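There's a structure below that I have some questions on.
Missing here: one protein chain of the complex. Every other protein chain is in place.
Going in written order, the chains are labelled A and B, and every chain counts its residues from 1.
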Amino acid sequence: MFTRFHLSMAWLHTWFGLVLGYVLMACFFFGTLSVFDREFDRWALPDTRFEPQPMPSFDKVLQPAFAQLQPSPVEYDLQMPVLHDPALGAPTPRLQLPPDEYWAYTTHRDPVLAIGAGFRVPLAKDPTAENHIHGDATLDPRSGALVRADQLKIGSQWFYPMHYGLNWHWNNLGIYIVGLAALGMLAALVSGVVMHRKVFKEFFTFRPKKHTQRATLDLHNLTGVVALPFHFFFAFTGLLIFAGYYWFPVSQFQLKALHDQHEVVEARHTGLPHARSGVAAPLASVDAMVAEAQRRWAARDAAGQVGFLQLHHLGDANGYVSVYRAGSDRVALVGEGIHFKASTGEVLREDPAPSAVGQITEFLTGLHLQHFKHWLLRWLYVLGGLLGCVCIATGFVFFVEKRKQQHAKTDALGSRLVDALAVTTVTGMVLAAVGMLVANRLLPAELANKGEWEKWSFWGVWLLALVHALARSGPVARARINPAWREQSWALAVLAVAAVVLNAVTTGDHLLKTVITAPYWPVAGVDLSLLVTAGVAVWAARHLARRERPATAPTTNAHPTPLAEVAHG
Amino acid sequence: MAEALWLITAGALSLAGMAWLALAMEGHWSQVMQRPAEAAIRTRQALRMFGAIALPLALLACLQADRPSMAVLVWLMLLAGSAVLVAMLLAHRPQALRAALPLGGPGGPGIRRGAS
Partner (left out) sequence: MTRNARIATPFPRLDIGLRIVCATLGGWAFSWGLVACGTAALAGLGLSFHDAEAAMQMLGLLSLLGILLWSVAGTSAVQIAGWLVGGATLLNAGAWLLQRALLA
């Protein structure tokens, strides 16, 4: 297609970057917010604003809570026709599905913990398959009470899934689109390095006083190169996490037979039964098992908290309990699993150290999923994420600026559209996130389906931002700046401050309290970050106002031969 | 507490190293020192060497604070943050980077005052 490799890389970088960049902005921005997802949850759900708790007692707290879980009605309607064999009898009613599996999960940042159950379909088409219909809940470990189900955890249930799936669940299309974007990111990084010949010479170069194209390209190169390992590894590990299920599900397709055989062999080898026996058996004290697990970890010089608790084949003689250690002090997630026979409490197996491949995979997925306790590294991750956002945003700005003069003469619509979409994905996206927080404080706490209302507010604000950006994009056709950038920056400043004020007014947790008198850093951190965001937005708005003024503004092509100067490389 | 001190040390080494590597470059030297780069070749070579040593030393400091798997991540991100900080200083307050030079060194500010 092109005479030289570096030209084809430039084409790839520009066009794949432009098209997939809009999706990547969402991934990087919401990924950045996800570093502190549980802190956003605390902000959005004031009832959960207490200190993180260790895994509570199963016998006293968890077991009664599990007994209250029910299979999800939505999943029941979807899965019963798939799993149930009508020839064996009528479909088992939802509330009569027997529970087969319980799990509970907590990290060092969780006041409330996530619990769930897998209910089995007794008359199943394929009795050897798992056949689970799930029910989940959130538990307050201090009281054993379940948290209201229709309250949305804005961090872990909205921002976090937004970054890997755009919260678009139809046939998991969102996940596939993000996957394609992540692949595009890797390609953009490689092609970017190929194009940027002065990678070392211009490592520290940023010339903000030069005209827009040069300054923007400098910033794009700087933010891309300086955090190159971060950008590459986050895109790669993100893809790796979903690889076995979405991109290369060989275990479910070509190699299902090999995979299933391996499961049976492994069950025999580990002594952990693969299926139910059909013989009923009681459950011994799980608390005793947990205590034994903690004793064994301490004996191995790896004392720790329980991160994940799982009960398999409930009520069956083949039942076993798995206790995993929370990996707060390392990159790998949970580990050192110890498995107990459910009916007697004897140790069936202590997981050995993972294989070399296992260790590599644990490290790679762990560095992305971040369950470690290291506040500096978390904030450094936020820095990396923001650098990625700036890289992508400056990419858009550079694209538009470079073609502005040309497009002013020929194709005004293309330039206007790209610019309006850029406004929507940069300022518009932040507006949607902050707007959702504001809605969370404005909507009454007792409102039924409050979570759904908050989601609508999010999409509504984002849509408004798009409409506004399109409506105001006229000047782009005349090679000027779209005033929507400045106007949305002001709106963001106002909304961010409003969110902080509303939090203080509606919950009483104002900054003086959360920082000084009764410190609670999850909420203080979100409030302070909102104020910093407002500050940056005001600075940006004023900076843009200066650039927009015709007398003093540097035009986008102040030099007679600008293209030569900003040729890539 | 010890962990925090080691991390602060790592941060300082990382920042110093990036600043020295930047100053060792011709364009940035003249930008910060307001003097020609050709006149300070020895100093810049020394700066490049110190910079090249400071960065791995920062990794060693990180390794004192955390397990190796986390230490490597902290180090890479500290390098990124330091590089961005140095770039922003060069862009907006280049003179601030004079603080990265040892006082009274061969390229020190005091010696040349008044010279044309």
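Rule of thumb we're sticking to: a residue touches a chain if its C-beta (ideal position, glycine included) is under 8 Å from a C-beta of that chain, and two chains touch if they have at least 3 such contacts.
Given the structure is predicted, the values throughout are model-derived calculations rather than measurements.
> Give the labels of the shown chains that the missing chain contacts, considering the complete complex.
A
> Taking the entire complex into account, which one of A:358, A:414 or A:519 touches the absent chain?
Spelled out, the listed residue whose C-beta touches the missing chain is A:358.
> Would you mind spotting which of A:199, A:240 or A:464 touches the chain that isn't drawn?
Of these options, the touching residue for the absent chain is A:240.
> Which listed residue, A:187, A:317 or A:545, touches the chain dropped from view?
A:187
> Need a quick check: the contact residues on subunit A for the chain that isn't drawn.
Contacting residues on subunit A, toward the hidden partner: 1-5, 7-12, 180, 183, 186-187, 190-191, 236, 239-240, 243-244, 247-248, 250-251, 253-255, 257-259, 261-262, 266, 355, 357-358, 360-361, 364.
Here is the rule we go by: only the chains that are shown with their structure count from here on.
> Taking each chain's centre as its mean C-alpha position, how far apart are subunit A and subunit B in Å?
That gives a centre separation of 35 Å.
> Can you name the residues of subunit A that touch subunit B in the complex?
201, 203-208, 222-223, 226-227, 229-230, 329-332, 363, 366-367, 372, 374, 376-377, 380-381, 383-384, 387
> Can you tell me which positions in subunit B touch subunit A when the two form their complex?
7, 18, 22, 25, 27-28, 66-67, 69-70, 73-74, 76-78, 80-81, 83-84, 86-88, 90-92
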